[in-house]
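Sharing a structure here in structure tokens format.
Note that this complex is displayed minus one protein chain, with the remaining chains in position.
This part shows subunit A:
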Amino acid sequence: MAFDLGPHAVFIIAAYLGVATVVAALIGYRTFEARSVSRRLSLLEEASGRKRAQ
């Protein structure tokens, strides 16, 4: 059977799940950080443009 991981299955599953969870968190963090910084930059660029126009 493809997913019969033998007597030490718990170690294999814990390793894969742990890595998947941390990698998902890392991807999520980098995405969140990128979006919030981009949003803040657009707001500031808008504000800076308005100031220059005044």
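Following the convention adopted for this analysis, a contact is a pair of C-beta atoms (placed from the backbone, for glycine too) under 8 Å apart; a residue touches a chain by one contact, two chains touch by 3 or more; residues count from 1.
Note that in this section contacts and distances are computed from a predicted model.
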Discussion item. Since a chain is absent, check the UniProt entry for it and pick the matching name: "Heme exporter protein C", "Molybdopterin-dependent oxidoreductase", "1-acyl-sn-glycerol-3-phosphate acyltransferase" or "Cbb3-type cytochrome c oxidase subunit I".
Written reply: "Heme exporter protein C"
Discussion item. If the hidden chain were put back, which residues of subunit A would touch it?
Written reply: 2-3, 5-9, 11-12, 14-16, 18-19, 22-23, 26-27, 30-31, 33-34, 37-38, 40-41, 44-45, 47-48, 51
